[in-house]
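For reference, the structure is listed below as structure tokens.
A selection of the complex's chains, in situ.
Letters A, B and C name the chains as they come in the text, with residue numbers starting at 1 for each one.
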Amino acid sequence: MSIFKPINQKQAKGKVKKIFDDIKSSRNIKRIPNFWRSLAHNPEALERTWNNLKQIMKKGALDPVTKELIYVAVSITNSCEYCIRSHTLAAKKKGATDQMIKEMIDVVGIANQNNKFVEGYQVEVDKNLK
Amino acid sequence: MSIFKPINQKQAKGKVKKIFDDIKSSRNIKRIPNFWRSLAHNPEALERTWNNLKQIMKKGALDPVTKELIYVAVSITNSCEYCIRSHTLAAKKKGATDQMIKEMIDVVGIANQNNKFVEGYQVEVDKNLK
Amino acid sequence: MSIFKPINQKQAKGKVKKIFDDIKSSRNIKRIPNFWRSLAHNPEALERTWNNLKQIMKKGALDPVTKELIYVAVSITNSCEYCIRSHTLAAKKKGATDQMIKEMIDVVGIANQNNKFVEGYQVEVDKNLK
């Protein structure tokens, strides 16, 4: 069970309702995911997080699929099941193939390994990298 | 200082020399970075890691720039300075622009934040995600 | 299932029974939580951990509610569900309001984000901070 029971989307009012409506139309979905229904207990945080996420994840120098894959890579490194599942799905919806997801996981694996080799050997930063 | 003094590339022999030569020709560099010179204390680990990295980071369904950006995103999440610096440089060499790097950092930031919102609220996985 | 089946509190003896009795009277509870029943497989660790926790979490320059909120903030950052749930409850029992918990989660979120911005940009420590 969540720490705070997710807000029922039919009972949303004011700022929460406005954001819920924007989520539904932007994503073309009918059911608000539990993440946003939980955050709705803190309307300021809901508004801030939704607006930030829209701004950050939109197409820029990086395309939305790449951004979603980076999001999932971070979530894997942090062991966040909800985040891995929801953003893997988002990546697929935006066009990521299974092969792309498997290659991303491979990169995450070796990066995590090599990060620890650097720590274990206490490798000094090369002069040309400083 | 490293835990084990990096191997001087002029003194490399056998398996280590072979891998060092491959690193130099594959990357078109003359100086072996400290990471590989440290790993060279364990020739099996050097060979395995170099071969794995070449296999994983090569062009596939994801292009090499995207793979480097994912590598950096993991390294930021793990706070590995050497890894952040060396793979940010690698990403640039392979064609990443400053704007791409800044957008990647933005995604890493909000992913880390939202990962913790999920934990803080103990958000349950939506049925359609299971 | 736990790695070691939690010790049944009716079968506790010696040092374990003594600590279990102290937990029950200090916390005014009848059922020993699974955390302590698991640790009881290692009576020295049980005694040490309970005594340390009592010493650390008692009122000092920081009040017990603040200490519990800090404990939860760490547990969120580490993704420890048991710890988040048990210490969120402890915080509430000691007087934390829902609003306090939501504000704590907000701080945890932005701290995690900004920690990664610092890593991503490799921000140097300002001179006045050294």
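Throughout what follows, a contact is a pair of C-beta atoms (placed from the backbone, for glycine too) under 8 Å apart; a residue touches a chain by one contact, two chains touch by 3 or more.
Just so you know, these numbers come straight off a predicted model, no measurement behind them.
K.L.:
Looking at 3 placed copies, how big is the full complex in copies?
P.N.:
So the full homo-oligomer, as given in this file, consists of 6 copies.
Note that in this section only the chains that are shown with their structure count from here on.
K.L.:
By Cα centroids, which chain is closest to the centre of the whole protein?
P.N.:
Answer by centroid distance: A.
K.L.:
What's the distance between the Cα centroids of chain B and chain C, rounded to whole Å?
P.N.:
The separation of the two C-alpha centroids amounts to 34 Å.
K.L.:
Which whole number of Å gives the spacing of the CA centres of chain A and chain C?
P.N.:
Here chain A and chain C have centroids separated by 27 Å.
K.L.:
Just how far, in Å, is the C-alpha centre of chain B from the one of chain A?
P.N.:
Using C-alpha averages as centres, the distance is 21 Å.
K.L.:
Two-or-more-chain contact residues of chain C, please, as numbers and ranges.
P.N.:
79, 84-85, 105, 109 - these are the residues of chain C that touch more than one other chain.
K.L.:
Any idea which chain B residues touch chain C in the complex?
P.N.:
For chain B paired with chain C, touching residues are 72, 76-77, 79, 81, 84-85, 104-105, 108-110, 112-117, 119-122.
K.L.:
What does chain B use to touch chain A in their complex?
P.N.:
1-4, 6, 31, 33-35, 38-39, 41, 45, 49, 52-53, 56-57, 60-62, 66-67, 69-71, 73-75, 77-78, 80-83, 85-87, 89, 97, 99-100, 103-104, 106-115, 117-126, 128-130
K.L.:
Within the complex, which stretch of chain A touches chain C?
P.N.:
Within the complex, chain A touches chain C at residues 3-4, 41-42, 45, 78-80.
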